[in-house]
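Remarks on the structure that follows.
Removed: one protein chain of the complex. Kept in place: all other protein chains.
Per-chain numbering from 1; labels A and B assigned in written order.
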Amino acid sequence: MARGVLKLPEDLPVSVPRFVGKEVTRLEDPGLVTGTAEFIDNLSLAGMLHCAILRSPHPHARILRIDTSAAEAMDGVAAVLTGEDLRRWCNPAVTAPEGWGSYSMAVDKVRFVGEPVAAVAACNRYLAEDALEQIRVEYEPLPCVPDAHAATTPGASLVFEEKGSNVIQSRVYDWGEVDRMFAEADHVVSNTFRWNRVGANPTETFGCICQWDLTGNALTCHGSYQVPRFMALGRSATLRLPANRIRIIAQPMGGGFGGKGGPRGTDIAALLSRKAEGRPVKYIEDRIEYLLAGGGQSWDRHYEAALAVRADGTITGLKVKLLDDQGAGAEGYGTISAAKPLAAFTGCYRIEAARYDLTLVATNRAPTYPFRGYGPPPHYFVLESLVDMAARKLGMDPAELRRRNYIRPEQFPYVVPSGNEYDSGQYEVVLDKALALADYAKLRAEQARARAAGRLIGIGVVSTVEPGVFDWNCYATVGVPGVGVPEGVKVAVDILGNVTVAVGFNLQGQGQFTVAAQVAADYLGVDMHAVRVATAASDVALPHFGQGGSRLGVSVTGAVLGACRKLEVLFCRVVAHLMQTTPEQVELMDGRLRLKANPAVGMTLAEVAGTMLARSDLLPPDVEPCPEANYVWTAPGRTAPDEQGRCKSYLTAANATHLVMVEVDRETGQTSILGYWIVDDCGTRLNPATVDGQIEGGVAQGVGAALFEEYVYGESAQPLVTTFVDYLIPTIGEVPSSRKAVVVTPSPVSPLGAKGTGEGAIHTTPAAIMCAINDALSPLGIEVRETPASPRRLWQLLQQVA
Amino acid sequence: MKPAPFAYHAPETLPEAITLLQRFESDGVDAKILAGGQSLMPMLAMRVARPEVLVDLRRLRSLDYIRAEGGTLTIGAMTPKRAAEQSALVRETQPLFHAATELVGHVGVRNRGTVGGSFAHADPASEYPAVALVLDMELKAVGPAGERTIPAADFFVTYMTTSLEATEVLTEVRLPAWTRGTGWAIQEMARRQGDLALAGVAATLRLVRGACTGVRLAAFGVNATAVRLRAAEELLEGQRPEAANFARAAAAGAGNLEEPMSCVHASSEYRRQLVEVLAKRCLAEAASRAV
Partner (left out) sequence: MTDKQRVCVTVNGRRYERWVEPRLTLVDFLRHELHLGGTHVGCEHGICGLCTVLIDGRSGRSCLTLAVQVDGAEVTTIESLRDPSTGALHPIQQAFVDAHGLQCGFCTPGFIMTTVELLRENPDPSDEEIKRALDGNLCRCTGYQSILASVRLAARRLREGREA
């Protein structure tokens, strides 16, 4: 008979798990290394047209006139779309909070450079771009809101006039006796910080093929969709179609990291298809479009923050005031990334009280979208920088100050002031392992020698908590209510014993198909490569979410386990019926349903499935001929937030310490990374190689954010970084090779003890590098509090003491 | 991001190419030469360059060579940079040019991009024009009126502009014989490995009886063309190869620069600073190589 919740890999019904926890090669790889995976631009439908989009050159302007006649007259052009069509057929994007969304193509006015103004469907992309040049648009420029500070200046121009203000949300979260903590503190460390815009920039931009069924009034969209079901819901709202008439088919994706975008592109391609008598329309965003106006801009933040510290180093309070430039509206749900730190506001520390004073404003910069980590990377940059500043003030070693304040193992489950409950952890063990791995004492000695020789060498030791398994609950505070994020799978066994797992998402790089196959294979006792994982279209798939918020590895594990458990129960009943015994006498072990009393007697999966599908005469009367099971997993025990946003939100809390040594060139301001060490604890590692990959990839993006990447805007909100020449994704030459070690504290609350682990490194790396740079600069009495610490920026700072 | 339409010709011979260019010129047709495409193609894709015609030199195999002519090293304009990089002749006889070549972009860019293309393109951030100034290279061009040889100092006019006529083809770059014992260096600051430099410096010098002589120093990435740092050269001439002298020379060289350009990655002042630092470091490195 079936077992209960599987807490650890050892609980699986196999003698020894063969795949879970092993460094298995991935199912998805053969198709990827041969170039045969069907990314969206590899797909082509009969009669397909190609879309190109004309974009606004102005940050804020009224559209006076659009003349599309010359474009429409061109040979090969099938349809031209303008804001007038959207006014007629569509609604503006649904946002949280409500009412901060634009139409997918500008109606009446443009709000940022790159906003779609018109679009063409033509027989190829070259021609479509030629046609764009024939469209005449007359603009009347409006005064613009170039940045967050300007947004709140009295008399500022309004990005959304009907709102009467540029403030999307302004609120203060108060957790505990913050004022008392600060009043009683021996030291208060406070400072301002600036995190400049960065973004996901997956190597594949967004793409889709949309086809409007004019007779059935339905829409089918193939595309690089990260969250298919949400895409369907959003399109239903903007395109005024019932959600069940929108079919979203997710293709494998060339990365996503939250910033894949897609709503506007999908709407535009869909409407062009509608105008072009239902021919399919392909839209492949190009890199410049992505950089200007895709899903690729995140976190444009101005911080004022303070830490209350006792003389003995105990940190008692944290205040963070954030002014967040969301750009032209909230269509990308950038608001959620401002609220995400609620899940781990005080990091690894036993800080009793905290305050988060949040102001989200609209400007004439591009709308912001999610990016891996959502909100914590900038938040931890602030928190960890403050901890380092406190250590300097107290004359304490930064690693020791952290140690003193860690939540201790016996305190778990631990509720942080902002409300979330951390499941487990051993922060000190992780720290000590990192210090040993890097030989911290030796590094400090090396640093002292180098300093004596006038070199600027610094060490950063930073620890963070990664809230894993995203859940909406605390986002009710920014207008996205809900508890639970369903992830559904179907596990099916065919007449020959082949196993298929149907999921609602497609590949994006994190290897979840492999995870699903590992778990199913070990549960059902079959070979992993005999398991096929397939994506169901959004209209028929079970409720699902997909990648996001370090959740899918854990969620899909929970879902596959759940479905396998249901199959096990069903199969036990069938076998018991056939063997004229009770289900309690039958068990699943190593891929056979066998008699507990006499394990030599049993049936294989194929035999049971075959019987079910082909011998209804032998089945128990109430059993359907269906050797399949659905299971929709959601994190257990989640709660709705109170008025201060406090709730049990993210299920797991992974932890890592990163240690990095840098050298700053005093004359050029250039930072070199001399060494990088990581110790990470994400509970059970379902596939250790995949976990390492997540960490290494996160480090690279963190290096980018700390040292290279930045969307620069001019004084009038003109984007100055619009190509890969200027948006500096680190190459193999810039990303350090890290040395790594592991601590495993299985989660007591998640399936198999795994914790979400997609984002920890990007939470930690920017903070670690910034802290290391400031450690290097500390003898000079200067510090950098703005990202990225580019050579120009550091040199300017060094000038102050030259 | 797709190029606007253009017509395309790939002449078989140099005279044919020149005849074509001449015809387009007289018909008022905007024609552009295509070599490796590594600079031109992005401009076409972004539609910032919109020639009506491309004249592709790829069939002019006769312009793909590396030869020693007496002491002079000559490289055909259509020689891939990668060929120069992998040529023992270049490495052994022209170490500075070789080192500069290695700094250009990435393998694939050097495979496709030609030596001549970099000179004709005259990107101020390119290593080659600075090296050309330091080494007194010459550029050979062929046009309707025949062949002419242009000293590097007269070749680079301003930002992405050379003294080539629209009807002329750059056919060869010429490196004068390397004086044995010359110390050399090239250093640059690029944001990422293989990126075009924010600023860079190339240098040569000799040491005669313990003093620097024949000092040549040029900066790239800072002004509209690569520039000689003459103030630095003059200051160091006859001086001992010592850190303080290098620093003084570098400061003078950087200080005398025309207002450097400014971009999102480097302000004008920062570029000036980079030139000073890189010049100082280059001089020390060059001196360490001089015998």
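Keep this in mind: a contact is a pair of C-beta atoms (placed from the backbone, for glycine too) under 8 Å apart; a residue touches a chain by one contact, two chains touch by 3 or more.
From a predicted model like this one, the values you see are computed outputs, not experimental measurements.
Colleague: Using the contact definition given at the top, list the shown chains touched by the missing chain.
Modeller: A, B
Colleague: Check each of A:42, A:69 or A:192 against the chain that is not shown and name the one that touches it.
Modeller: A:42
Colleague: Among A:28, A:300 or A:681, which residue is in contact with the omitted chain in the full complex?
Modeller: A:28
Colleague: Which of A:555, A:690, A:750 or A:774 sits in contact with the chain that's absent?
Modeller: Among A:555, A:690, A:750 or A:774, only A:690 touches the chain that is not shown.
Colleague: Kindly state which of the options A:68, A:82, A:363 or A:508 is in contact with the chain not pictured.
Modeller: Of all options in A:68, A:82, A:363 or A:508, contact with the hidden chain holds for A:508.
Colleague: Name every residue on subunit B in touch with the hidden partner chain.
Modeller: Against the left-out chain, subunit B lists 1-8, 10, 34, 37-38, 41-42, 44-46, 54, 56, 58, 80, 82, 105-109, 111-112, 192-194.
Colleague: Under the stated touch rule, tell me which residues of subunit A contact the chain that is not displayed.
Modeller: 23, 25-26, 28-39, 41-42, 44, 126, 200-205, 252-257, 286-288, 507-511, 689-690, 692-693, 695-701, 723-725, 729, 731-733, 735, 737-738
Going forward, only the chains that are shown with their structure count from here on.
Colleague: Return the distance between the CA-based centres of subunit A and subunit B, expressed in whole Å.
Modeller: 44
Colleague: Which residues of subunit B touch subunit A in their complex?
Modeller: 1-5, 46-47, 189, 191-196, 264-267, 270, 273-274, 277
Colleague: Hey, which residues of subunit A end up touching subunit B in the complex?
Modeller: Against subunit B, subunit A makes touches at 125-126, 129-130, 133, 286-288, 667-670, 708, 710, 712, 720-721, 723, 725-726, 728, 730-734, 790-792, 795-796.
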